[in-house]
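Here it is: the structure, laid out below.
Note that this complex is displayed minus one protein chain, with the remaining chains in position.
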Amino acid sequence: MSSQPSALSPQSSTKDIVLAFSGGLDTSFCVPYLKERGWAVHTVFADTGGVDAQERAYIEQRAQELGVASHRTVDGGPAIWNGFVKPFVWAGEGYQGQYPLLVSDRYLIVDAALARAAELGTRAIAHGCTGMGNDQVRFDLAVKSQGDYEIVAPIREIQKEHTEVRAYEQKYLEERGFGVRAKQKSYTINENLLGVTMSGGEIDRWQAPGAGAVGWCKPRAEWPSAPLRLRLGFASGEAVTLDGEKIAGHVLLARLNELLAPYGVGRGLYTGDTTIGLKGRIVFEAPGLAALLVAHRALEEAVLTKQQNRFKPEVARKWVELVYEGFFHDPLKTDLEAFLASSQATVNGEVVLETAGGRVDAVAVQSPHLLNAKGATYAQAADWGVAEAEGFIKLFGMSSTLWAEVNRGGAA
Amino acid sequence: MSSQPSALSPQSSTKDIVLAFSGGLDTSFCVPYLKERGWAVHTVFADTGGVDAQERAYIEQRAQELGVASHRTVDGGPAIWNGFVKPFVWAGEGYQGQYPLLVSDRYLIVDAALARAAELGTRAIAHGCTGMGNDQVRFDLAVKSQGDYEIVAPIREIQKEHTEVRAYEQKYLEERGFGVRAKQKSYTINENLLGVTMSGGEIDRWQAPGAGAVGWCKPRAEWPSAPLRLRLGFASGEAVTLDGEKIAGHVLLARLNELLAPYGVGRGLYTGDTTIGLKGRIVFEAPGLAALLVAHRALEEAVLTKQQNRFKPEVARKWVELVYEGFFHDPLKTDLEAFLASSQATVNGEVVLETAGGRVDAVAVQSPHLLNAKGATYAQAADWGVAEAEGFIKLFGMSSTLWAEVNRGGAA
Amino acid sequence: MSSQPSALSPQSSTKDIVLAFSGGLDTSFCVPYLKERGWAVHTVFADTGGVDAQERAYIEQRAQELGVASHRTVDGGPAIWNGFVKPFVWAGEGYQGQYPLLVSDRYLIVDAALARAAELGTRAIAHGCTGMGNDQVRFDLAVKSQGDYEIVAPIREIQKEHTEVRAYEQKYLEERGFGVRAKQKSYTINENLLGVTMSGGEIDRWQAPGAGAVGWCKPRAEWPSAPLRLRLGFASGEAVTLDGEKIAGHVLLARLNELLAPYGVGRGLYTGDTTIGLKGRIVFEAPGLAALLVAHRALEEAVLTKQQNRFKPEVARKWVELVYEGFFHDPLKTDLEAFLASSQATVNGEVVLETAGGRVDAVAVQSPHLLNAKGATYAQAADWGVAEAEGFIKLFGMSSTLWAEVNRGGAA
Partner (left out) sequence: MSSQPSALSPQSSTKDIVLAFSGGLDTSFCVPYLKERGWAVHTVFADTGGVDAQERAYIEQRAQELGVASHRTVDGGPAIWNGFVKPFVWAGEGYQGQYPLLVSDRYLIVDAALARAAELGTRAIAHGCTGMGNDQVRFDLAVKSQGDYEIVAPIREIQKEHTEVRAYEQKYLEERGFGVRAKQKSYTINENLLGVTMSGGEIDRWQAPGAGAVGWCKPRAEWPSAPLRLRLGFASGEAVTLDGEKIAGHVLLARLNELLAPYGVGRGLYTGDTTIGLKGRIVFEAPGLAALLVAHRALEEAVLTKQQNRFKPEVARKWVELVYEGFFHDPLKTDLEAFLASSQATVNGEVVLETAGGRVDAVAVQSPHLLNAKGATYAQAADWGVAEAEGFIKLFGMSSTLWAEVNRGGAA
């Protein structure tokens, strides 16, 4: 059995395959398609916060209707917090300095699918990614990096022969008596605990997003007039309290999303260099992650040394790149996280966030590790002498001024 | 004559010295102090946009009153645009990812002082920096890196013997019959074309800035209710038009400040690792620079290659560090700017900015260099085949999956 | 016409195609193969120093014998010096710190082929790379990055159907009456002006290279007993004189190869992470490049500022990666070279190299730009005072010692 995306396997005896399932058109199509090729299809829905109870029930019912061998709904909240949000906030910046990696739930969905496969004793995994995007890279590499699995990607397979794939899928399902929810959407929307992304249409064409390109974030006219203040408590760089109350990470993030979206916080728009080399322009909304990043950074600025603050972004940026590009399981990511975890030893304390709308600021910081000199106030009083400052300047700039002396002349 | 900050020179015959002069307490004090030590004091005020005509007149009158040998007011606008703003926007990020280097006018002030010294045929330069802050590093290194000058820093000298320096200066001036403008300020404020910074008081103590810590940016209650749209045109990465109108850079920046400050754009708060090693927490307001950075980044994201977008931040960050720390004239800065200038060859086009308050977004981008594939739309249609995508994933992830194969086992 | 590697084009009317030709089995096979598919084959041999006059004559004769429409031999020396060696020496390090990029002649071969194509008015280019290695990446990307060309890779095509490719090629040629030079080689050898690489066999298996894995470098027993001294003169970072004599770059490199190979200089062995993700272990010999790198580095260490020496390797490493991976024409490479060129402004002077065998050392350096302080000798005498040194240490280490104070306690 090969780990490479193989041709479908219409074998005589039924074999088990685990399908990461969302209930949408693509993954609905996958069920009968795989069944007709001899697979017993076990669907897994990893709920990472993008749906409500009603939608969750719909997904389960849909799976049954499509004739799956089994269906599981997995609570992805703790996994996405520990596996992604925690190290992401340690890293402290988005992809290309902007994008908060909102599709990283894919990695946790893969984990849920592999765990289900282990239960079933199969090494066959299916997903509904197309051959056009970057998610297939994340999905395939995350699977392959965890062992020798057979990956089946039905949409990618039919794309080898058909161009109007969504129409093909719809017809395929209807011919077999399965309804298709009519969703004529202007944008490609992705939503989970981390946030919402919107792409497609005029966004792709570098034009101003239309009025419909909104997710959780309220427009200015609806922002509350009273400002909002929050206190976030951190322990070893992880947010553990909200206004003094201890609270599980994924619940905290959900609550921050609810609190800050009304103020339009965390909405952005950027063009990314995607893994496959194309430009991808998207609108994203991630109020909670924005708040976590702002608070965490303010705390780090105050407690890390200059050497740490200078170098940490190099490590952070590489971590972000690996996660963006599908290298979630490369050993380098483990190494980078060892660095990040070490750097968080003193990132303890409380940060006050404030928003009046549009952005959120970290207005106050408390920590036992604040690096404030007892005898000095910046630019006003110091526990060093003026001659010491002059000596510092002289030696600190020596190489540079020596260069000037040698290369600029400058005799009086 | 040595380039090192020397003891003052009470020589028999009068010698010329150029003093960078702002009319404030520190530099006012410097005039009689230097005169009494035998210097003929030539003041230079480099107007980089922090003052209005009335204040400019006051400064000139103050210099005369203090008995300077000559006074010059220099228009620093074009110099600060070309020497700082242009490459800063190319670099595209602030110090520690936050602070837009608002004190960089110091370098242009030094240049104005050195130009005046050349006219006068002297190599003696004075400044009013204390021995406690970072400005002295910028000032001293900028002077020393341009030749062999004698630097006299009267405030630093008196600090060697006195602790209550400002009181000492005030008394010194009053004893000689010079008035002192009573400015009892809660904060240390710095203001120029680039923006406003506020520090001191509760800001230093990592507490929420008081209601008085405001500069140009309006609070939420005063934001206009109608959103604002602007068009910025770039040529080789330099902003050259506003809403289609060609306009000199420093004038453009001033206009952006006026347009965006009412919406509270560009205000921030951060803790910096300063050159001398202490933490320095400041509030800053730079509406115009914020707008320039946002627009420029949106254009770069759309026209630079993935390789360029990935690597350019390394260069940018080093440029920012050099400017922050006083290495404005190190040859490395020249080398970095050669890179940056080269990278801007295709950064041409127009960006639409929009603000409803709090932040500004780049909502649309136009350029003849947009890197959009004719045959492909991201994640929807492509001019490559599915098998090609599969091949890409396989080889792109090869090292990582091979590692898993060798080190994770994973036989079915 | 598409820029993607297309199926072969058996069109009715003859079309011109330019084939990069070396006279070996692979490119010999390409000629009849392309002709039978309707192409008029124009061979180009870019002589970058790997062959002598006899071999060059053989190549021309071989092309005629195979029935090409035309053949050109191009002197690749100046192009490889200016296009690769000069910026490579500026960069100053090999791939993964080791490998001096000896296959970079590919890029100049592509340029020669494209120039020939322009003469002929065709946009079809053929090469003999396989689908297994990294050269195909370099070749394809170098072509595609310079315009919209049709690339035909016959070996890659036959690999789609045949596994024993070299046997297939040999039989194909013999069936058509073309002889095949019997070269039963233990290693895959690549040789040009830059050096020699050897791979395959036990080298691939991480074993000690056999006695036959030698190129130009003599073994210890044959090293001359007298040491060798050379003087290399640099102007703006480019080697322009040898022992005081002005000499063209590619001739200089050839002479360094001849002088230093007898001493076994420049031989190395490393395992590279190749573009396609596999490990590739090779033996390389590059005596001349080794000498250039050592001399140039010694000069840079002496004339660049600390800031330059610290940062330049970041730029260098990226340049090296781009060249290794096929991104020879990405605009980032242009940007990096702007930096590198700027950094070489003061890299002027003469360096004395010495070898007694095994390695080469830069034993003396002369330059008008040597950064030696007039008043100071390192660690012995200084033009700064002790108090200045103490002040420097205090402020230089402030952030670090403040951290210790806050986090380590340490009261007396």
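The first chain written gets the first letter, and so on, giving A, B and C; residue counts start at 1 in each chain.
Throughout what follows, a residue touches a chain if its C-beta (ideal position, glycine included) is under 8 Å from a C-beta of that chain, and two chains touch if they have at least 3 such contacts.
Predicted, not measured: the structure shown is a model, and the values here were computed from it.
Across the entire complex, the residue among C:101, C:298 or C:315 in touch with the chain not shown is C:298. Within subunit B, the residues in touch with the undisplayed chain are 305-307, 346, 369-371, 373-374, 384-385, 387-392, 394-396, 398-400, 402-403, 405-407. Although one chain is hidden here, its contacts on subunit C can still be listed: residues 1, 3-5, 93, 96-97, 123, 130-137, 140-141, 144-149, 156-157, 159-160, 163, 188, 199-200, 204, 206-209, 219-221, 225, 227, 264, 267-281, 298, 301-302, 305-306, 309-310, 313, 317, 321, 326-327, 329-331, 352, 354-359, 361-366, 370-373, 376-382, 385-387, 389-390, 392-394, 396-397, 399-401, 403-405, 407-412. Hidden from this view is one chain, which touches subunit A at 4, 273, 276-278, 304-305, 307-308, 311-312, 314-315, 318, 322, 327, 330-332, 334-339, 341-343, 345-346, 383-384, 395-400, 402.
Just so we're on the same page, only the chains that are shown with their structure count from here on.
Both copies, subunit A and subunit B, contribute mostly matching positions to the interface they share, with over half of the numbers common to the two.
Subunit B and subunit C have centres, each the mean of its CA atoms, that are 41 Å apart.
Remark: subunit A and subunit B have CA centroids separated by 33 Å (rounded to whole angstrom).
Residues of subunit C found to touch two or more other chains are 305, 307, 346, 384, 395-396, 398-400, 402.
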